[in-house]
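Everything below concerns the one structure shown next.
For this view, one protein chain was removed and the others were kept in their places.
A, B and C are the chain letters, set down in written order, and residue numbers restart from 1 in every chain.
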Amino acid sequence: MSERPPMMTAAEVSAFLDREFPQIHIGGRCFHVEDIGPMSARMRMDYHERHVRPGGTLSGPSMMTLADLALYVAILGQIGPVGLAVTTNLAFNFLRKPAQRALVAECRILKLGKRLAVGDVEIRSQGDEAIVCHATGTYSIPG
Amino acid sequence: MSERPPMMTAAEVSAFLDREFPQIHIGGRCFHVEDIGPMSARMRMDYHERHVRPGGTLSGPSMMTLADLALYVAILGQIGPVGLAVTTNLAFNFLRKPAQRALVAECRILKLGKRLAVGDVEIRSQGDEAIVCHATGTYSIPG
Amino acid sequence: MSERPPMMTAAEVSAFLDREFPQIHIGGRCFHVEDIGPMSARMRMDYHERHVRPGGTLSGPSMMTLADLALYVAILGQIGPVGLAVTTNLAFNFLRKPAQRALVAECRILKLGKRLAVGDVEIRSQGDEAIVCHATGTYSIPG
Partner (left out) sequence: MSERPPMMTAAEVSAFLDREFPQIHIGGRCFHVEDIGPMSARMRMDYHERHVRPGGTLSGPSMMTLADLALYVAILGQIGPVGLAVTTNLAFNFLRKPAQRALVAECRILKLGKRLAVGDVEIRSQGDEAIVCHATGTYSIPG
């Protein structure tokens, strides 16, 4: 992949999210931008009881939210806050039950075109090696 | 598809969800089982400000939650509350921005095997014909 | 969905395929455009031994080829032969083993935007009701 340096830092992306998407923090701040790299991003979702499901596992929708956000953040970091990218496609494989811990999502942008950006996301329980959820997604970038 | 009659009514599935997944109602009851049919189910998600995103649209994750739930409910209605089915795969196409209204999800079970159940879900704004989100998903059924 | 009348007939789409994609007929003509409707298309793949797999079933790749083609044909029929649409995303659920018979694919366009077209495809053994393969896909339309 071409390694263009990102346009925004983790702190800048984080401030942008707080301003434009305050809703993701309703019920308590759980989502954190840990790192923005070239064509990549890392996000963390803190453990919170509103994400728990029977058997003590974390809910599928909370992992889907995290993956979608990680991809958005990676794209935003790379191209800067130019207009409103929207998700057109997301696909998930749920591989293992996550532990009752924070989740870490690592996103890699596979393609950054003029109109479409595609990436994949690996979600793990913090400190674990095994992937609990794998996602791929596409954002449409306004022209 | 074989048209086996469902094992549970909408009211029974609804009571099961309240007992086993009270978390889905955190922040206010939004999800409603409207109908359980043969190999099918219909769910509604009431409009709630916690699902709103910039531009007045409803969030992707709220639609993903609704689709996952509609598929779960269709399977549960069909086979009854026998053990804990888990999502293994979900794929979404986001087609249009939903209006600031309730969303209705119609799920159809495409295959109900011994180990895997597969279905698709069409989500529309209540009263509209256009599909705003299309999903397909697989649940693993414990043996 | 908006019901715009298609721009091309089945015969016109068929002639276009023969001219632009003669490769799909290598080894013998199997793919046939049966119908072009408003926002929809139906294709048939004749039974041919090059599509057979152990146990007498038809191969996954032959079904994937058929689904991709059915979506392409539906879009082409609707918008006419204006430039080169390319597949950006395809997702398949393989539901049942197909019989040793022709396969019929019915495609429905779920969204026809300026830049992206999204559709789903149901593949059945000819004369059967059960879906053997379900697909969703996205084509990017050159601007």
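Keep this in mind: a residue touches a chain if its C-beta (ideal position, glycine included) is under 8 Å from a C-beta of that chain, and two chains touch if they have at least 3 such contacts.
Since this is a predicted model, take the numbers as computed values, not measurements.
Colleague: List the neighbours, among the chains on screen, of the chain that has been left out.
Modeller: For the complete complex, the undisplayed chain touches A, B, C.
Colleague: On chain A, what residues meet the omitted chain?
Modeller: 1, 91, 93, 95-96, 110-111, 118, 120, 129-131, 134, 136, 138
Colleague: Could you list which residues of chain B touch the chain missing from the display?
Modeller: 88-89, 91, 115-116, 118, 138, 140, 143
Colleague: Hey, which chain C residues sit against the chain that's not shown?
Modeller: These residues of chain C touch the chain that is not shown: 20-21, 23, 26-27, 50, 52-55, 59-61, 64-65, 68, 84, 86-94.
One rule holds in what follows: only the chains that are shown with their structure count from here on.
Colleague: Farthest chain from chain C, going by mean C-alpha coordinates, please.
Modeller: Most remote chain from chain C, centroid-wise, comes out as A.
Colleague: I'd like the Å distance between the centres of chain A and chain C, where a centre is the mean of that chain's Cα atoms.
Modeller: Whole-Å distance between the two chain centres: 34.
Colleague: Taking each chain's centre as the mean of its CA atoms, how far is chain B from chain C in angstrom?
Modeller: Roughly 28 Å, centre to centre.
Colleague: Check each residue of chain B and list the ones that touch at least two other chains.
Modeller: 91, 93 - these are the residues of chain B that touch more than one other chain.
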